[in-house]
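And then subunit A:
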Amino acid sequence: MTVPSVAERSGLDIDAPPVLSVRGLWKVFGPKAESVVGSSLTRKELKEQTGCVAAVRDVSFEVRRGEVFVVMGLSGSGKSTLVRCLTRLIEPTAGEVLLDGEDVRKADHRRLRELRRHRMAMVFQHFGLLPHRCVLDNVAFGLEIRGVAKQDRYARAREVVALVGLNGFENSYPDQLSGGMQQRVGLARALAADPEVLLFDEPFSALDPLIRREMQNEVIRLHHEVGKTMVFITHDLAEALKLGDRILIMRDGELVQVGTPDQVVGAPADDYVRDFVSDVPRSHVLTLRWIMRPPQSGEPLDGPELGPDVVIRDAVHAVLSADRPVRVTDGGSLLGVVTSAEMLEVIAGGQDR
Partner candidate 1 sequence: MTAASATTSFAARLPARRYLVALVIAFWAAGWVLLRGRDTLALGGAELTPLHSWLNAAMDAIDDSRNSNPIFLYFINYIRLFLDEAVTFVQALISQPAMDRPLPVLGWLGVVGLATAIALLYGNVRVALLTAAGFLSFGVLGLWQESMDTLALTLTAVALSLAVGVPLGVWAGLSDRFHRLVTPVLDFMQTMPTFVYLAPLTLFFLIGPASATVATMIYAIPPAIRITAHGIRQVSPDTLEAGASLGATSAQALRHVRLPMARQTIIVGVNQTIMAALSMATIAALIDAPGLGQTVLKALQTLDVGTAFNAGLAIVIMAVVLDRVTSAASRRVEAARRAGRLRTVRGRRLEVAGVLGVAAVLGYLSYTYVWAAEFPIEANLGSYVRRAADAVSLWAQDNLVAYTDIVKNLLTNGLLNPFQTVLAGSPWWLVTAVAVAVALLVGSARAALVTAVGLLLVVVLGLWQDSMVTLASTLVATVLVMLLGMVAGVWMGRSDRADMVLRPVLDAGQTMPAFVYLVPILGLFGPTRFTAIIAAVVFAAPVAIKLVAEGIRGVSATTVEAATSAGASTWQLISKVQLPMARSAVTLAASQGLIYVLSMVVVGGLVGAGALGYDVVAGFSQHQLRGKGLAAGIAIVVLGIVLDRVMRAATQRADQAAHGGSHQH
Partner candidate 2 sequence: MSVTRSGKVRAAVLVTGAGLLLTACGGAKVGEAQPAAGGGGAKACGTVNLAINPWVGYEANAAVIAYVAEKQLGCKVVKKDLKEEVAWQGFGTGEVDAVVENWAHDDLKKKYIEDQKVAVSAGPTGNKGVIGWYVAPWMAKKYPDITDWNNLNKYASLFKTSESGGKGQLLDGDPSFVTNDEALVKNLKLDYKVVYAGSETALITAFRQSEKQQKPIIGYFYEPQWFLSELRLVKVNLPAYKEGCDADPEKVACDYPPYELDKIVSKKFADSGSPAYTLIKNFTWTNEDQNLVAKYIAEDKMTADEAAAKWVADNPDKVKAWLPSS
């Protein structure tokens, strides 16, 4: 199947109100956790002085409707805690989590259950399937606990099972399926409730690389078909770049940078991020916007036209085969030009590093 590029997918309405809005979120484990909120001590100092571990420190971000929002960080960076705070599987220590403007933290138990049942669903790293139930019953589980009649929930479950490509496995049991298949069940279970937001906690890190790629493509396809807002946790930069409309990078519980993949690669916020993205082939991520330059006087400006958000890799052929500079235009106005020189520099440089 064909994989749509990031550029093709970015058609989001930036001005619409965000689905999910997180403000000043803290999660501190340990005694007297509240008193630690706002502290500026480092993790190690905190541990030594208070015995507390601040897993999430003052993180704020917004997720737009229909967006794939990736949270990336190494293990121990607090990203899994963060995603659990969104549905209060882990109770945040401070801050706000607004889902369509409603503060999730203020919801009582009943309301919280409603939120979980209808509006946010999660896919887990280790699947969390019920071993004693067949695929169909696993997928229908969420509907069952919210009281959907048997006929209806099976009908819906069958739809979703078909959607994730598990046709014919309805009556299999989880331990008869491969890891990838099991995660499809997990995915189907999350989709069955038709939630507004799908949360993924490192869903593919337990899978082997081939299956992982297949599942990533599956997510992209599903995103196209159902258009859900997704919050996706991963420690794999390639995965983040491949899936994310925007990426949030975390380190030691703190937000380091939020941006589109090309922003993260092209303009790392600090050495930590720079080091992180150093292995990424820049031509695969950066767009023409990043390498275009103002036209020099005397250059012919009648070469081919390309948009500023075309990824360099996709423009290689057009630029190298053109006998004059390629114009980068947006809505008719000329933003700059790109020639083989810029192209070769970024390709060579990208591999160099």
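Candidate selection criterion: all candidates are chains of the complex that A comes from, given by their letters.
Observations on the model:
Simple rule for what comes next: a contact is a pair of C-beta atoms (placed from the backbone, for glycine too) under 8 Å apart; a residue touches a chain by one contact, two chains touch by 3 or more; residues count from 1.
As the structure is a prediction and not an experimental result, all values here were calculated from the model.
In the assembled complex, subunit A touches candidate 1, while the other choices in 1 or 2 stay out of touch. The touching residues of subunit A, when paired with candidate 1 in their complex, are 29, 47, 53, 55, 76, 81, 87, 89, 112-118, 120-122, 124-133, 141-142, 144-146, 171-173, 176, 186, 189, 193, 199.
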